[in-house]
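Shown here: the complex without one of its protein chains, the others still in place.
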Amino acid sequence: MRKIGVFVCHCGTNISSMVDIDRVIESATRLPDVACAVDYQFTCSAPGQTQIKDAIKEYNLDGVVVAACSPRMHEPTFRKTLRDAGLNPYMMEMANLREHTSWVALNRGEATAKAIDLVRMKVAKVARLRPLEEIHLPVTRRALVIGGGVAGIQAALDIADGGVDVTLVERSPSLGGHMAQYDKTFPTLDCASCILTPKMVEVASHPNITLLTYSEVEEVTGFVGAYKVKARIRARSVDLEKCNGCGTCLEVCPVRVPSEFDASLADRTAIYRPFPQAVPAAPAIDRESCIYFKTGKCRACEKVCPADAIDFEQENEIVEVQVGAIVVATGFHFFDARKYTEYGYGSYKDVISWLQFERLTNASGPTGGKLRRPSDGMEPKSIVFIHCVGSRDPSKGFPYCSRICCMATAKHAVITRSKIPDAKIYSFYIDIRAAGKGYEEFVRRAIEQEDVQFIKGRPSRIVQSDGKLLVRSEDAFLGRQIEVEADMVILTNGAAAQNDAAELAQMLGIGYDQYGFFNELHPKLRPVETNKAGIYLAGMCQGPKDIPESVAQASASASKVLGLLSRDQIAREPIIAEVDPGRCTGCMDCMEVCFFTAVEEDEFMERKIAKVLPGVCQGCGACVAQCSDGAMELRAFSDEQIHAEITALFAVEVAR
Amino acid sequence: MTEEYYPRIVGLLCNWCTYAGADLAGTTRIKYPQNIRPIRIPCSGRVSPHFILTSLLSGADGVFIGGCHPADCHYNEGNYYARRRFSVLKSFLDFVGVEPERLTLEWVSASEGDRFAEVVTAFTEDVKALGRPNPYSRKELED
Amino acid sequence: MPRAEIVKKVPINDSYFLFRSCVSSSKYPGIETSTEEVFARLGIELEDSPEQSCCGGFITFTSLAEVTASLPAVARNLSIIEESGKNALTVCNGCHMFLTEFGHFMDHNPDITNKVNEMLGMIGREYKGTSHVLHMLEAVAGLKNRIKELITRPLKGLRVATHYGCHYLYGFKHDAVDDPYMPTVLEELIEIAGAENVTYPEARTCCGSGLTQVIIHKEEMSLPFLKRKLDSLKKIEADVLIVVCPYCMTILDRGQFKMEERGIEEYGVPVLYINQLLGLAMGIDPVRLGLEAHITPVKRLLEKLEVSNA
Partner (left out) sequence: MSRLFDKKLRPELYSDLSELTFRFIGDLEKCMQCGKCVGNCPAASVTQYNSRRIIHSIKLGNVEDVIKSEELWSCFFCSSCYASCPKDINFPFTVAMLRYASLYAGYGWEYVKKLLPYALDYYRTGMTVLQDERNPNITRRRANNSNTSGSMADVREKMGLSRERKVSDRALSEVQFISDVSGMTRILKELPHKEEKAPLTRAELDRMVTVTGPNGKFAGFPEEDDNA
């Protein structure tokens, strides 16, 4: 038999004015498990808590019911009281006599009857509570950042500056991501590489950062505080230690393939550095196109390398790292504009993508920053931008808005004006979405000062005629069909998730939406956390956003990581699910419903059973309700405990 | 003692939304009938069909389940499970002869104190209107 | 060249039901004879039936009878095709659109099919939905490798332009064999015939008639449009324009005559159905191919072929 103490609070008169405290005490005293039942003016006050502590000692209590306000208010207070008194803090329940009773009741009789019932129910539950110990998870003080775009760079630097070691894994041969491809950035038009390059260099030289470029994450196991990560460093064929970045090798390589960095507007060699300011500066050999790897002949680069850095024998290397937290910053990809055959991208040479436009206007791009159209190198005098290509189009593309392209197009229009002062510039839009600090002003400037014609209407077709592109559209304000003769057309093909986003999400066990963008835990209140504790998001991989937002998210993620890793151990509420191995039949129904992938397969006496990962379980109880064998229990909310509450309610006849 | 029918209702309220909504009804002193006996659970997805059956068998006249609005679940999807299980159970109850009106599933957010009072009042009225103890309660079955 | 993937599986059979078209039979019989000749050489049988009538589409889109009246008219033709146990080939974009779209509609609305069958039952027929209706071009494209072997007189040096027609390009958004804006099937066939494909800017532009416009509004609306297209065509000096629909042929062939008659512009670009072009490349007699029924003369085209083949 339990020895339970019941402590009924008056809350001044908040409770006592509506509830007959004496009757509550009287009825509680008569309950079998109750050793003492007392009342007090303000139970949460210091003397009130002392009353509890004293009673625990005096009656040798092993359970407590505090009949007072809402547990959402004072549960932590009274748990602490119990702990101070040497009793397990989870041996306590609160009956809500205030918010759920005295404050809402119409009359004293009803309120008192309800209070009596609630106390009885809680006594029944406490009689079945079991002591619980907080879960302590060890913490590895190292973080992993996946993706080295502006978001990944920022996250890595913030974490490293906080004194925590970081491993940054970037897939391509250099840091930088998409931002490295731009010339200028909206809304301030500052030079992208002037602000990005120093950060890239800082990453490479930071004592707390281990940079793995040309690398990918292969496997992630474990849980918050203790993730095990396997990363594969692809054979670069250039020794990073020896290479001094002189670039001599690039000059001799006979291979020419389209450059990814230049969005196929120019060629690169087989041994290549995506761009001159690449970090690390050492090139990599693309083995798919290298003649030596295809035919066994060439090795021209090796011959000229002054540092003897070329290493054809290099092999992929697998490294293992233990980390406590992970930031995912893998960025984005593009909608394939070739699907818009009506615009002729891919068959009309002068219809290009906005990324290609960035390269065409970039001082380090294939034209040295001169705006020339691809077909004949002519300076375009009439330029059309088309918004929302693949965005806001459920039929051929994505229903969502890509969010950055209205602004990027305004930026492009302004850049165009500065390069070709007498050009005619048109921008076809559905709506202009420029909701950021200084954004609307920027668009207005393009319209008012830079003489960019924004035309409301989504073009239907582009027809190529005599070296001109005829853009056929509606001008919705005129309500009429119009045709614009253009020398060059730029399509803002929408932002899409990385092709392999779903695979990465599955590897990490984090949620993703139907388009492949990773899901935050709560869109408003937990925007950088994921459903997996210890894994955070930054940048475009979570959804379309611009650089300021990507960087803000990166810093937010970094501070989350630092907060988490500032402790040696992570304490977690012990209210999690638990499997009874004897009863579990291994049906794994629980696994199906667990949103947090906290249930795993395990083995028990050569049988398959379920196992709950304590670091991952959030304690929602969905699995418990799903289990038809009664093998899954939720601590502090077990079937037995809740059933006891229910049956206790009806254990006594009350007046009807 | 007058023999007015005073139904008792078991309330299974999720911690993050409906329980907090009920708290808010209290803080803003909205009055509503006190037939409901709230039981705090982490999430409406925790509600096993057994809880409802136990309640009805033990003599509850109604069962009120409260969860977060769809897409607002603290645990992301718990309320969807609740909804699925709920509709299955409801048709089962119909089958065994318990009026489906004795069972309700409501979405009440933490900021909807008034709504909590409203839906509880309405449900209490509904149950009252059924007018007799639930036919499934053990007592009734034994009689 | 970018192009939507071919999503539709075209069934290639040993024999088909030939669905005739009013416009073809009455104005350009060569469309049907050329199809028969080409398929005969392919060893594919084409079954005919005098029970088939106008597809029923015209009365629908003229709004003269609402869908409830035109559905049974279309379904009657479909039931005749089904009776043959074969898939059907249509030579006309319009017939194709109506037969497939309405068939599709009925297949997805069983309650309506029941009502339709109630009516068909009164004339002893039933619609079951067991046959496919193909556009002739879909089948020909599927047979292009076999056609290649039958080319005996390659059309060397012939400059050939194309017009697919709106209902071929735009009518079947989710069930098309080709991309609506960058179709390539005809271009491939033209190359197979040994000719040179030439493009003009307005190649994918409407001929100006749509389904009824030429009747409802006459010149004022459709002629300017036709002119835009023909002007663009004239510039590239094509020897011949290829169509896959008798109605397009009517507009483009007679439209030129009309312009000439009014003294607006002379074009003189003969318009041929794709099978007529393939027929020429297979050495079939131009008279049998019905080229004499065309209003814009084909004589110069034939002479050019004589010369290049000599």
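Each chain gets a letter, A, B and C, in the order it is written, and its residues are counted from 1.
The working rule: contacts are C-beta pairs under 8 Å (C-beta built on N, C-alpha and C of every residue); 3 or more make two chains touch, one makes a residue touch a chain.
Bear in mind that the values here come from a model prediction, so they are computed numbers and not experimental data.
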Among shown chains, those touching the left-out chain: A, C
Identified contact with the non-displayed chain, of C:Val10, C:Cys206 or C:Leu233: C:Cys206
Selected residue (touches chain absent from view) among A:Arg83, A:Arg108, A:Arg444 or A:Arg480: A:Arg480
Per the touch definition above, residue among A:Asn107, A:Ser418 or A:Ser460 touching the missing chain: A:Ser460
Residues belonging to subunit A that touch the chain removed from view: 342, 388, 392-397, 430, 456-461, 472-474, 476, 479-482
Residues from subunit C at the interface with the omitted partner, ascending: 20, 22-23, 25-27, 29-30, 33, 50-54, 58-70, 72-73, 76, 111-112, 115, 118-119, 122-123, 125, 166-167, 169-171, 173, 180, 205-206, 208-213, 215-217, 220-222, 224-225, 254, 257, 261, 287-288, 290, 292-295, 297-299
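To be clear about the criterion, only the chains that are shown with their structure count from here on.
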Computed distance of Cα centres, subunit C from subunit A, in Å: 54
Distance between the centres, which are taken as Cα means, of subunit B and subunit A, whole angstrom: 36
Centre distance in Å when subunit B and subunit C are each reduced to the mean of their C-alpha atoms: 66
Junction residues of subunit A, two or more chains touched: none
Residue ranges of subunit B in contact with subunit A within the complex: 1, 3-6, 8, 10, 15, 19-20, 22-27, 29-34, 37-43, 45-51, 54-55, 58-60, 74-78, 81, 85, 117
Residues of subunit A touching subunit B in the complex: 70-73, 96, 98-101, 103-106, 110-111, 113-114, 117-118, 121, 511, 531, 575, 593, 595-596, 618-622, 624-626, 634, 637, 639, 642-643, 645-647, 649-650, 654-656
Of all residues in subunit A, those that touch subunit C in their complex: 338-339, 341-342, 344-347, 395, 461, 463-466, 470
